[in-house]
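Missing here: one protein chain of the complex. Every other protein chain is in place.
Take a look at chain A:
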Amino acid sequence: MSRLWSLFGFGLLVAGSRLPRVRSQASACRVSPTWWGPQRLSSGGRGDPEVMASAQVKLLSQEEAQAVDEELFKEYQFSVDQLMELAGLSCATAIAKAYPPTSLSRSPPTVLVICGPGNNGGDGLVCARHLKLFGYQPTIYYPKRPNKPLFTALVTQCEKMDIPFLGEMPPEPQLIDELYELVVDAIFGFSFKGDVREPFRNILSVLSGLTVPIASIDIPSGAGFKEVGIGALPCFEDGMWRRETLEGSSQTCSSP
C-alpha cells in the first residue's frame, strides 16, 4: 500500500486513501532547503510499519536524481519519450491504487491535472491519458507548453482522447474542490531551480487552499523553494496532511 518508491529517479508522493481530508490551513510556509537531502525519518510515535519500512529506501538528492537521469539517457540510451511514458503510467497506477474509483464519489471520478512547463508537465500529460483509460475523467490545465514534438504529441494524444484542457486556472480553491475530487500536481520536478514565476506562483497559491487531495508527481511543486512563502503543497506529518514545511516529516508514498 504505502512505501517510498523511487524507480529511475521518478517517484510519486501521494496521500493514502485512508487518510482523512485536511482542512485548509492558512499558516505560512517554512520551506527548508534541506528537503532535498537524505531524509531522517522521525522515529517514535509512528507505528505504521509501512512508514517505518520506508526508512530503508534511499531518497535521492537533486544532484543524484539528475545523475541517474543522465546515466539513463547517455549510457542506457533510454529516450525521454520512453521514460516519460513509464513514469506517467506508473504515476497513474499509483494514483489509482491510492484513490480507486470506488473510493471517490463521482462516476467517473473527476481529476484536475496541472502540468508545468517542463518534463514534470509531460509526465502529467501521460498520467492524465492513462487515468482516462483507467476510468477517471481527467481535465488538464497546461498554461505553458514547450514547443517541442514530444510535448505537442502528448497534447494531441490527450485531445484526441477527449480530455479537456482548461483555458484558465480556477481562481478559487473552492471551485476546484467543487468540481474535482483529486488534483494531480505535475508542475515542477526535481530539476526545478530558481524563482517560481507566474502563472505558477498563483497556481501554487490556489492549490494551497484546497481540501481535496493532491498527488504530486516526483516532488511537491515548490518544495525546497524559500521564496514561495505561500503554503507549499501538502506534506504528511503525524498521520495527517499538513500545509507546512516538509522538513523533518516523513512521506507516505504509493508504489505503482
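By our rule, a residue touches a chain if its C-beta (ideal position, glycine included) is under 8 Å from a C-beta of that chain, and two chains touch if they have at least 3 such contacts; residues count from 1.
To be clear about the criterion, contacts and distances are computed from a predicted model.
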item: Protein that the absent chain corresponds to, by UniProt name, given "NAD(P)H dehydrogenase subunit H", "Regulator of G-protein signaling 6 isoform X2", "YjeF N-terminal domain-containing protein 3" or "Mitochondrial ribosomal protein S24"; value: "YjeF N-terminal domain-containing protein 3"
item: Touching residue (missing chain; options A:Thr93, A:Asn120 or A:Ser216); value: A:Thr93
item: Chain not shown: contacting residue from A:Gln82, A:Ser103 or A:Thr211; value: A:Gln82
item: Where the unshown chain meets chain A, residue by residue; value: 75-79, 81-82, 85-86, 89, 92-93, 96-97, 100, 106-108, 110, 130, 133-135, 137, 152-153, 156-157, 160-162
